[in-house]
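One chain of protein is taken out of this complex; the other chains stay put.
This part shows chain A:
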Amino acid sequence: MSVPNGLRCLLRPSTTTSIPARIVPVTVLAASFSSTSLLGKNPLPPKGKAPPSRVKVLPGGHIRAGKKMQLGKFKKNKQVDRSRPPAPGERKAYRKRVTLSNNNALPVEGLEEMSPQAMVDPEKVGRMLALPNELVDQLRAVEAFKPTQTWNMFRQPSILQRKETRELAEKMQAAAGKGETLKLVISGDRLVGKSMLLLQAVSYAYLNNWIVFHIPEGQELTNASTDYAPIPNTAPTQYSQQAYALRILQFLRKANQKLLLDLKTVFPHPELVQHFPVGTSLLQVANAAKEPDSTWPIFNAVLQELTAEGAGRPPILFSLDGLSFVMKASEYRSPAFELIHSHDLSIVRRFVDLLSGKTKLPSGGAVVAATSRGNSPRNPSMELMIAQQEAKQGLREQPVKEPYNRKYDDRVEAAMRDIEVLRLSSVSRSEARSLMEYWAASGLLRTAVDEKAVSDKWALGGNGNLGEMERATLLTMRY
């Protein structure tokens, strides 16, 4: 009991003391010049100082205010963050950055370097091959390394030479030798190593001095994230993607620089703003592309030059990861606000025409696409064509086309009618063993690698699914 309230009981009762301010507007009934200290006191509470508790004693008397509704009383008072917000794209760049080396990991002695001969050598199947530094730079330039792969744990990027790798490398070798185009789709279960095999195909191409056009994510072409524009005088209308074309040219400049420097133009190219006389190096032409706006004619000119017949061009590899994104309607809209089919995007069309065999690479080469299981839209036509091809190769029974499914796409089926499928399966025990020995030699696997440990991880990883083995061994809480 506070003393002022107690004393207030002794006063003569008056209206001002008993009526709360919220009922009657405060009017001081007594003379304003009254010298009585209590009545002359300012009836309003001093401003700026909120009472600590909800129940407050009014200055006029001992009547307490009732409970008042408070909105959001359960919300925490969040501290205002005054630090600089991340710049656009900064957080994504952090998420997507690729680290290729771990200085803590032990260097593995005696690893063989990847070379054109080693990739087709049957002796090397089941061995780890280290990527030479030059190749690493090239692969990094075309963004062939992915942030989800575990490159960041090892001292130097190295890849297991699988039997499928050798198979693919031999096919590429044969195709280039005969001047044919290898049209191949890599399929397989989730985490089985399809993107890694594609990376090995790209490596083989670089090691053999091929020109490489690598599209690291098919979805970037079709999910309406780069600029596009209709190409005039095309029926049905095709669309150019200048920003992406510039990116491809930049990949090419960085990764194939030496090769481009040696190749000379054979066409005059009057359509280009800059004049390139016949015999200019292709690198010079590619370097002319500086801004997206002026890229498209240069991109076309470079492609025309590289596929010129009888000019002694090197073999070309077109590779793409995430095939199902380019085998369906894209997310771009036409001026009539209809969805544009991916095959109407000019860059995709070039790839698809090569895959279907409609156009050919004059000096041979390969078109290799990898499907993806983690991030891929359902694509019935593509799945059907892959399954049919697998049935043709005797890997499974003939699939049946669903009669009432309306999501089949004739264009996709036409494009994929004549392809080869490389079905990537699990690794054998001996391959798994050499990989685990590499992990152990790097200091990341802290148990002895014996038959028991290998069978253990091999069985845990879905009978030799490499990605699952990696998850069970390297990405666990147990070391």
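One rule holds in what follows: a residue touches a chain if its C-beta (ideal position, glycine included) is under 8 Å from a C-beta of that chain, and two chains touch if they have at least 3 such contacts; residues count from 1.
In the analysis below, contacts and distances are computed from a predicted model.
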Missing subunit (named according to UniProt) among the choices "N-acetylglucosamine-6-phosphate deacetylase", "CST complex subunit STN1", "Pyruvate dehydrogenase E1 component subunit alpha" or "Small ribosomal subunit protein uS7m": "Small ribosomal subunit protein uS7m"
Which residue of A:Arg91, A:Lys290 or A:Arg333 touches the chain not shown here: A:Arg91
Sites on chain A contacted by the missing partner chain, in the whole complex: 81, 83, 86, 90-95, 99, 102-106, 152-153, 429-430, 433, 443-444, 446-447, 450-452, 454-456, 458-459, 463, 474-479
